[in-house]
Each structure stands twice: as structure tokens, then as C-alpha cells.
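With one protein chain withheld, the remaining protein chains of the complex are depicted in position.
Order of writing sets the labels: A and B. Residues in every chain begin at 1.
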Amino acid sequence: MEIIMTIINGLSIGGTYAMIALGYTMVYGIAKMLNFAHGDIIMVGGYTIVLFFPISPIIGVIASVIFCVTVGIVVEKSAYKPLRGASPLAVLITAIGVSKLLQSSAQIFLGSEPRGITFNFGNIQIGSVSISVLTLITILCSVAVMVALTLFVKYTKTGRAMIAVSEDRGAAQLMGINVNFIIMITFIIGSALAAIAGVFLVFKVQDVGTTFGAMPGIKAFAAAVIGGIGSIPGAMVGGLVLGFIEAICGMVPALSPYTDAIEFAILIIVLLVKPTGFLGKKRREKV
Amino acid sequence: MKKSLKSFTKHYLNYSVIGAILIVFSIISLVSPMKTSMVFLFQQITVAVIMALSLSLVVGFLGELSLGHAGFMSIGAYLGGKIALVIIEAGDLKSSNILVFIVAVLVGAACAALCGFIVGFAALRLRGDYLAIVTLAFGEIVRVIFTHSDPESFGGALGLKSPSFGMKETFVLVIIGILLILFTLFVIQNLLRSKAGRAITAIRDNEIAAKATGINVTKHKLMVFVISAAFAGVAGVLFSYANSPVKADTFDYNYSIEILVMVVLGGMGSINGSIISAVLITVLNNRLTTILTGDNAVFKDLFYAVILILIVIYNNAPGLKGFREKYNLKNFMNKILKKKHDPSEITNDAARWDVVPTKIEMNEVLSTDIVVDKVGRGDDSADIRERGGNK
Partner (left out) sequence: MKKTIIKVLCLVFAVVMVLGCFTACGGGEENYAENNTKIKIGVSGPLTGGAAMYGIAVKNSAQLAVDEINAKGGVDGVMLELVAVDDQHDPTKVSTTYTTLYEGGCQLFLGTVTTAPGIQFKQYALEDEIFYLTPSASGDDIPSSDGGFQMCFTDSNQGTASAKYFNENYSGKKVGIFYKADDDYSVGIKNNFVAGLNSSFGNVVEASFTGEASQFDSQITLLKDCDVIFMPIYYTPASQFMKQGASKVKASAVYFGCDGFDGIDAVEGFDINSIKQEVSYLSHFDSTSTTGPAADYINAYKAKYPDAPLNQFGAAAYDCVYAMVAALESSDEEITATMSAQDFAEILKAEFTSDDFVFHGVTGECVNGQKSTITWNEDGTVNKRAVKYVVKQKS
């Protein structure tokens, strides 16, 4: 029974990480940048749902997605777009700046005390196992999001344009693809996923503070790398791997304080054995 | 005569400036003590400069992104501080004993260098962002382990109550710190000017080509990581003597990133740039804390972030090239010094080793494939790049 609980917990944590990791991986693959501010978009989403929750949960979720997408677009246009074509490190530093900016803005506008909601989804009993409805919704939702995203990238025109931009930005532009538009779409999708992940995290944790997104953001980055950064299925695999590690560590009292260290240690081992992650592409280096 | 002056300014200017500061600082400290706040600021600057110098070796000259440099510093601070405590306790010495400090520096540097060696091995197999996340992971692992350490050994969550020179004697620490900066500068600058240094920059510019010309990539990469980690360890011991307790949480990835910011803003691959930006960023942080008190404290991070974003955009945005060329420090200085623009002067000396821009590339492409490539162990075997996977 404990094993089933661990698996379900792992799926639920992993699903959340996977959704954040998807945003990382897509922005990375297309805009060629490490978006360190991605975790803080989760925080924005978390605050929005907490503020709008009293009105209606559904409105809260929608508002959270809309607001995160708006923040994502504004950040992209004002901080990242001027640096298109500049060194990736410059963009990385800007992303760090944006991350600090979002955190301190949250404190200025919303205060220092964490905001919370109380909402119990209840449990359902399957055999001898009692599973929280929230966990089930998280798992279902993350699976649905991943399937939809894979189909979108594979079969729609915009999705294929994304892959084209990712492969070769210059050539894609010559083929008539609006690169700026594609990058913006990427940020919109990434921010929307972060918003949904933020909503699930808030429902689970029921509290949100200014550094709410920092650790999930880093973990999701790790998940994206374990899976092979740039790979959409890889992000899901990486997220689930981290989710399971976290669930298993949580079950063993001796390990639980070291959960983070164990996750990162496994990340290092995976990368040393498979330097491009589980599903990453090995590219030929040109001389 | 003119030539020798030029060669002097090229090779020894930074030594002379730092040396001058050292002498002036020592004289002032001995004649009439400075304000404690100034001494503390100098002390923070010395640590930041050593950290920036050591990181610039990895990021600026080897061209590898490291997000866990604070981890090495943490190792130095904890192990160096601990060994100093043990010696002081065993020998019933004063905590401001210089010999103990030297032993602590050596031990801290050695332990950090050992970790640098291990992380360096990862660098042999991994590139770019994969290495970046491994270094970040290393830093976080060190943090978690020290946080959960046994309270008897490393202070656990409370932090290690490291030895200290005392507030009134912090100026000694600053003098030692400046001496250590000079030593770091000496080692790094000479390393980079040597054959090994040229090999390191060659690896940065093109690893495969460097390998083809017979450069031992393994040796040089490990060398860079070991040296860089050792100096981070030295900075850690310095830090551990200045701050008590030393908490593992201080050395989180945010701190690593702050040092990275110093290196990047200083200009990748520029030693003097790293020093200047380390000084300026430390002063900025200090001023913001001092000026923004009470209700205004919340604006500190906001100002810092806005300043950071604006500087990066000004320095790097391709669209601002014209603006940058018109309004920059150089033109401003020329205006003040009434110098005329001399078109015959070569502004970018391609032969200089310290101003070559570093390229850290992000090449991974988006894919929806779930088929894993069949790749051999060989490094650049002829694996064929699959395009996206949807044909």
C-alpha cells in the first residue's frame, strides 16, 4: 500500500515538475536561453490564484493563466527581445535580474507575509488506498498538457515552425517564419504551463510567498536537463524521475532531510553516464 | 623608454594599483583607525575580488559555465574554519594567530581543490548547460550536507562558529586579503600568459581544433578547475574569518550567480574587468543596504535588479550598438581629457589574450522524439543529427 502511495505521490510531484520543465525546455530550445525567471512566473501564478480564489476557483485559474502569460510577454518584450542575438550569458544575467525584479515587486505590492487559501479537495478511496483528489487531478492534467503539447508541436503549422526556428533561426526566417512571433508563442506557452503548475502547487501547499517558485524552478531546470534539454518528452521523463526520487526520499525518514542533495546527486550520476540526458540529442561538433 | 612604459602598463598596472591601495590602507590603519564600516566594506571587497578572479578563469578563459562556485567557497570556509578552530583549541592559541590562519588557508584551498578536481572530471564529459547544472547541483549538495551536518562537528543549521580576528582587528584581515588578491592575480595572470594559458584559451575557442593540435584537453581542463576551486577555497577561509557563524545557506546558488554576474559584467575574459566589477557590485550592494533602511528596504532588490538589467541591455543589446558607440565611458573620458579621436589607432588588438570574447553556446534543439540515439562512446563519432524527428 505504501508503494502505491509512493508511486501516486511521485506521479503528482513529477507531473508538476514536468509542466515547469516543459516551459524551461521549450524556451531553451527555441529562444536559446536559460530562463532563470521561469520559477518566478510560478510565483506570480500562485499569487494570482490566491487573490482570485475567493471569487471563484475557476476564475482564479483562468486569471492566473492570463496574468502569467501577460507577465511572460512583458518580460520577453522588454528584457529579452533587446538582447536577441547577444551572448547567451548576457541573457542569463538579465533573466536573473528579472527574477529578482519579480520577487521584490511581489513583496512591494503584496507584502512580506505568505498568502494562503484553505481548500480541501477531499479524498477518494480505491481499495485500501486513499488518494487525494488533487493528486489525481494533477496527474491527469499534466498528462493531458503533455499530450496536447506534443501534438501541437508535431502537427500544427506553428509547432513545426517552432522546431524550424529551434534548428536554425536564420534559415527559418528566410523561409518566411516570423521568428519573433514564434518566440513570443513559446513564452506564452511556457508561462501558461508555469501558471498551471503554480496553481497545482498552491492547492497542494496552500500558501505562497515571494520565493515560492525558486526551488521548484531549479528542480524543474534539473528535470529538463536529466531528460535532455530541448526534448519535450525528456522534460516529462526528467520531471517524473525527480518526482519519484522525492516521493521515495519522503517515505524514508533518514533520507528526507537530504532529498535535495539526493536529487542533485542522481542528476550528476545520470549526466556522467549519459552526458546529454535521457532523451537529449547528441550533436556533432563542427570544427 | 616609451616602450618599456607601455609594457609596464600592460603587465604590471593592476599589481601597482592594488599594491598602492595596500600600502595606503596599511598606513592609514596603523596611523589612525578607519571607520569600521569602511574596513568591513574593504573586507567584503577582497573576498568578492578573489571569487570573481577565480571564477573568471573557468567562465572567461576556459569558456565553461559554472553555477556552483560558491560551493567551493563553502568547502573552504567550513573546512578551513574548522581546522583553525581545532588547532586553536588544541594549542590554546589566540584566534588571531596568523600561522593558524595560514594553515587554514592551505587546508581550505586543498580541500576545495580536491572538489574542483572531482567537478573537473564532470567537465571532461559534459559541455555547456549540462556542466552548468552539474556545478549548480554540486553547490546545492554541499549546502545541504553542511546544513544537516552534526552540530558538534560543523555547527549544523546554526552554522560554524568560525574563529575571528575581532572587529577592531578586521583591518589585518583586509591587508591579508589584499595580499591574497595579489597572489591570486600573480598565479592566474602568469598561468594565462604561459603556454598552458594559451592552451586553455585555445580549448575555449575550439576544443576539437585544440585537441587536433596536440593540446592535452584533459590536463588543462582539470588544471583550470583545480586552480579556480583552490582560490575559491582561499576566499572561503577569508570569509570564514570575517563572519561568524558561517551558515551554509549563504553559499546557495544565488551567491554563485552573484559572482557570475561580476565576471560577466566585467567583460568575459578580462581580469581587470572582473576586479573592477567585483568592487563596484560589492559597493553597490553595501550602499543599497546602508541607504535603504526601514520601509525602503524592500526597494533594494528592485533597484539592484533594474540596474543589472539596464547595464546588461546597454552593454549587449545588438540594437543599441549605435547608441553605445556614441555614449560610452571612453568618449566621455576623451571629452574630459580633451583627446581627439585618432582614426589611425587600432582599437581592437586581436592579438591580446585578455579581451577575446568568450562564446558559450546553447545549441540544443527542440525535439519531440522519444527514440534515443544510438551513440557510441566516442566523442565525435559520426552520429547523424536528426532534424526534429517529424518527417
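As a convention for this text, contacts are C-beta pairs under 8 Å (C-beta built on N, C-alpha and C of every residue); 3 or more make two chains touch, one makes a residue touch a chain.
These numbers were taken from a predicted model, which means no experiment stands behind them.
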Q) Out of B:Ser37, B:Ser153, B:Asn190 or B:Thr213, which touches the unshown chain? A) B:Ser37
Q.
With the missing chain put back, one of B:Val103, B:Leu284, B:Val298 or B:Leu320 would touch it. Which one?
A. B:Val298
Q | Full-complex contact with the absent chain, from B:Lys94, B:Lys161, B:Arg193 or B:Lys219 | A | B:Lys161
Q.
In the complete complex, the non-displayed chain touches which residues of chain A?
A. 5, 9, 13, 50, 104, 107, 111-118, 120, 122-123, 201, 204-207, 209-212, 215, 247, 249-251, 253, 256-257, 260
Q) What residue numbers in chain B mark contact with the hidden partner chain? A) 6, 9-10, 13-14, 17, 20-21, 24-25, 28, 32-38, 40-41, 43-44, 144, 147-148, 151, 156-159, 161, 164, 166-168, 239, 242-247, 249-250, 272, 276, 279, 286, 289-290, 292-295, 297-298, 300-301, 329-330, 333, 337, 342, 345-349, 355
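Assume only the chains that are shown with their structure count from here on.
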Q | Partner chain B, residues of chain A touching it in the complex | A | 25-26, 28-30, 32-34, 36, 79, 82-90, 92-94, 96-101, 103-105, 107-108, 112, 150, 153-154, 160, 162-164, 166-167, 218, 221-222, 225, 228-233, 257-258, 260-261, 264-265, 267-268, 271-272, 275-285, 287
Q: Would you mind writing out the residues of chain B in touch with chain A in their complex?
A: 59, 65, 122, 125-127, 129-130, 132-134, 136-138, 140-141, 144-145, 148, 206-209, 212, 253, 257, 260-261, 264-265, 268, 298-302, 304-306, 308-309, 312-313, 315-320, 357-370, 372-373, 375, 380, 382-388, 390
